[in-house]
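Encoded as structure tokens, here's the structure I'll be asking about.
A single protein chain has been omitted; all remaining protein chains appear in their positions.
Labels A, B and C are assigned to the chains in the order they are written; within every chain, residues are numbered from 1.
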Amino acid sequence: MSRPIRKVLIANRGEIALRVIRACRELGISSVAVYSTVDKDALHVRFADEAVCVGPGEASKSYLNIPNLIAAAEIAGADAVHPGYGFLAERADFAEVCAKCGLTFIGPKPEHMALMGNKVRARETMEEAGVPVLAGTGVLKSPDEAVAAAKRIGLPVILKASAGGGGRGMKIVRDLSRLPQTVETAQAEAQAAFGDGSVYVERYVESPRHIEVQIVADCHGGVVDLLERECSIQRRHQKVIEEAPSTGLSDELRQEIRAAAVRAAKAIGYQSVGTVEFLVDGDKFYFMEMNTRIQVEHCVTEMITGVDLVAEQIRLASGEPLGHLDREHKARGHAIECRINAEDPVMFSPQPGTITALNFPGGFGVRVDSHVYGGYEVSPCYDSMLAKLIVHGADRDRAIRRMRRALEEFVVEGIKTNLPLHRWISRQPAFVEGGYDTHFLETYLDADAVRSVLEEHS
Amino acid sequence: MSRPIRKVLIANRGEIALRVIRACRELGISSVAVYSTVDKDALHVRFADEAVCVGPGEASKSYLNIPNLIAAAEIAGADAVHPGYGFLAERADFAEVCAKCGLTFIGPKPEHMALMGNKVRARETMEEAGVPVLAGTGVLKSPDEAVAAAKRIGLPVILKASAGGGGRGMKIVRDLSRLPQTVETAQAEAQAAFGDGSVYVERYVESPRHIEVQIVADCHGGVVDLLERECSIQRRHQKVIEEAPSTGLSDELRQEIRAAAVRAAKAIGYQSVGTVEFLVDGDKFYFMEMNTRIQVEHCVTEMITGVDLVAEQIRLASGEPLGHLDREHKARGHAIECRINAEDPVMFSPQPGTITALNFPGGFGVRVDSHVYGGYEVSPCYDSMLAKLIVHGADRDRAIRRMRRALEEFVVEGIKTNLPLHRWISRQPAFVEGGYDTHFLETYLDADAVRSVLEEHS
Amino acid sequence: MSKKRDTDDGAPLTPGGLPDIRYVQALAEVFSTYELDEIEIESGEHRVLLRRSDNAAQPAVVVAPAAAAVVAPAAAPVVEEGEFIESPFVGTFFRRPSPDAAPFVEIGASVANGNVVCIVEAMKLFNELEVEFDCRIEECLVEDGQPVEYGAKLFRVTRR
Partner (left out) sequence: MSKKRDTDDGAPLTPGGLPDIRYVQALAEVFSTYELDEIEIESGEHRVLLRRSDNAAQPAVVVAPAAAAVVAPAAAPVVEEGEFIESPFVGTFFRRPSPDAAPFVEIGASVANGNVVCIVEAMKLFNELEVEFDCRIEECLVEDGQPVEYGAKLFRVTRR
């Protein structure tokens, strides 16, 4: 069962590529970076043991170019591939090609990626496993079926694309008379966006919290959870701030959610790290989706458990059992992650350009995961995330204080960033009190206040 | 007993000034930086709430200029002073002036600073308290007394200046016939260096290890230790790498040393944070000196205990009891600190100049405490330390791997640094095995090997 | 699982006959340390060239680009002026359809738009590379069987 890994090709860029390179280094494994011509000066290229150019700037021709990626692994003599997150991380076909070419894919089995990529099948599978799901339907065969379901479930309902996920391809319906039309629109949009027009109906929860559980599973049937994360602060369904542990869950509910996540992973025989996302409505919780990858926000879990999740993921891919984790990890303190993006702090529009001056915060309890440096050019080709600022403190209050002081030391000049938004959030009573829902930003965002934070610091 | 602290003047510069500012921020206390004209663009000036210029570049006219520092506290309305380390940190007269001006000195009482500054009195006091000291004398009245002592103790012996400490003003004597002459030289040198010609004799330990214990004491009689640090890797008596916990101490010896440190602090009624340094010779240990300040290497203790020592120091100065520490702290993992200096990695000569490019390592388990940035000019006026790189891992092996990868990501261009020395040390078998003594660098330093590391990375 | 750093096993990366990859890496290091724009080494009767063009605009604080470790040094000896045929694939470069066949194109030959000039093999697929304009092949810059990355300069050509 053991497949030793000696050289990993990292099919990604940015901070996660660097994260994987770091884990490889510490494990004594060689790393091969890939890069597009736009990224030739990137840190992941500099710090990997080797690097191969795989295409031009457009992701479709480089970081998503499977033949070139596999060829790069071949010429570099890699024996494993780490997909990071985004790009090909949840593409079952990529995992299959890797396997076919004798490359260990550092992630779950392709069938689990495919299963969880299909939101309707995932729902059904979880329901069978005894994991709570929201009242809803399978793939709609007709608008009438949606109407019948809505009458049964009660309004409002939400239409979701089966091939969607991560907040994409969703429509809330509050008026029954509009439902048939909306179903047709949703189907057409899903077809255009995902090449699959399947949509389904679910009960819509008005004030949900996004709680997710980190799962670590080996290929010997062992599954543990490394506690939950609170990710309710989102803008346009993109997470902005994540915390661990979550605030305001009763211990009982926390235990139930964690147990449900482990049950979910066990039910399908999941292997590798993964995340089961739940929607929490008061003291009830429902399966939302499972992410079959390492996530952006894995760091907050690392900070409170002391477990190096990427190293663990690589170990699991080589066939090692996770037995030791059960004994080793002990939660300590509270961690918060801020995603620092090159974007307008209020409009959220991306802001490519050159970073003319840069200062990362440092000191006790502060971690920065970033691929940028002074002089770095933020390309419009890719995601706008510049850095993850992660703070850790003995308790949530101290973590928030540390978050504030670290945000104040964080300097990025030359381009706009969402630092003012983070500084503003860090002082909002609703944030400090905890227990906020996913509408936090919609509800509270005060554009003028954020802009005035911007001016104070410029 | 409670003296609330609302605004702290930091009578220091560099990373420790920033460290104190950070702690103040997180405690909700205002900070006032002081700076010399050379440091006008320093980060501690930028990140403090206020800043006051106190003199020109020469430390004697700025950071050691007590009237200007006190005046700065007055005009800024500070109610407390943090001395950092170095400069005035162990000057009892400064602490006295602060008290006289109604400023809370964030550190121990002046009498304890004076006591521990006098190495002969410190020795005697510790001996009375039942803390083991090396066989030796009081202040020598004549060279003959030294000869008699050497005959009793056995050769080699070491001559130390009573006003010295930190490795300054010491002479090893292996030949009895040379002792009288050496005593006279040592007295003359001590007079010149410290304005006090008192010297004394101690047994010289050939293969000592430098183990020190972090003490935290409140003004209510409470004293706890936060474990020990291993600081044997030194160059010219300057620490280069520090670890916590120490390697290769038996649990029994570790407990004995920790208990002796607590006894030492209790014996004199010590208050604030402090460090009791011991020299370990096989399974015996001896009091060396007590440092009545926060130390450069306090960070490794923070990493394994989770206790913010500078915040604690400020709390203690305001009269708070430390009761909670006893319960809260739990050692976890292993931490290593590398002092990154602007100096030739082999000759140790300082290398002032401008940093043209800079990249700090980041990611899981990596902490950087530094005041430098891209474009920063390293002044010849001050200490050559640029940054402290602190790594933390679940065990020593993983901490060393993390140390290596972080050192490889650490980029400083434009000036020479001792990064190659650290990279080289991190791969030495004697370091990896642990249990090395204070002669590590003298014994093993291979200039060519270090230089070749330099070339690899340049 | 190997717990030791791979470097120790020192598996040779370099296909026979080519300059040792470590030599190329060392060159690249010199290149970056001294901020050169060009190093040329010929070997037959020696020729060394270091060049830096007037990049008055030194990207001052750019930390990163010091040493991009390139597995396939194909793109490295980009020396001469002129036009090139570059690889749109990652893989292994072959000048011939099979080991004992003649090269697709000889040096000095004139080729027309659409002619196959070489193969880049990856995943057992032999990707034929067609030239996209009429030109004369002046020089082949990559040795037969050498790995190439995207954008590697394969042939220097003159457009006709």
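Basically, a contact is a pair of C-beta atoms (placed from the backbone, for glycine too) under 8 Å apart; a residue touches a chain by one contact, two chains touch by 3 or more.
These figures come from a predicted structure and were not determined experimentally.
From the options B:P67, B:G195 or B:P429, the residue with contact to the unseen chain in the full assembly is B:P67. On the side of chain B, the interface with the absent chain consists of residues 32, 37, 40-43, 45-46, 48-56, 62, 67-72, 74-76, 101, 354-357, 373-376, 408, 414, 449, 452, 455-457, using the contact rule stated above.
Simple rule for what comes next: only the chains that are shown with their structure count from here on.
For this pair, chain B with chain C, the centres built from the Cα atoms lie 53 Å apart.
Per-chain CA centroids place chain A at a distance of 38 Å from chain C.
Taking each chain's centre as the mean of its C-alpha atoms, chain A lies 42 Å from chain B.
Contact with two or more other chains is made by residues 60-64, 66 of chain C. Annotation for chain B: residues touching 2 or more other chains are 357-359, 374.
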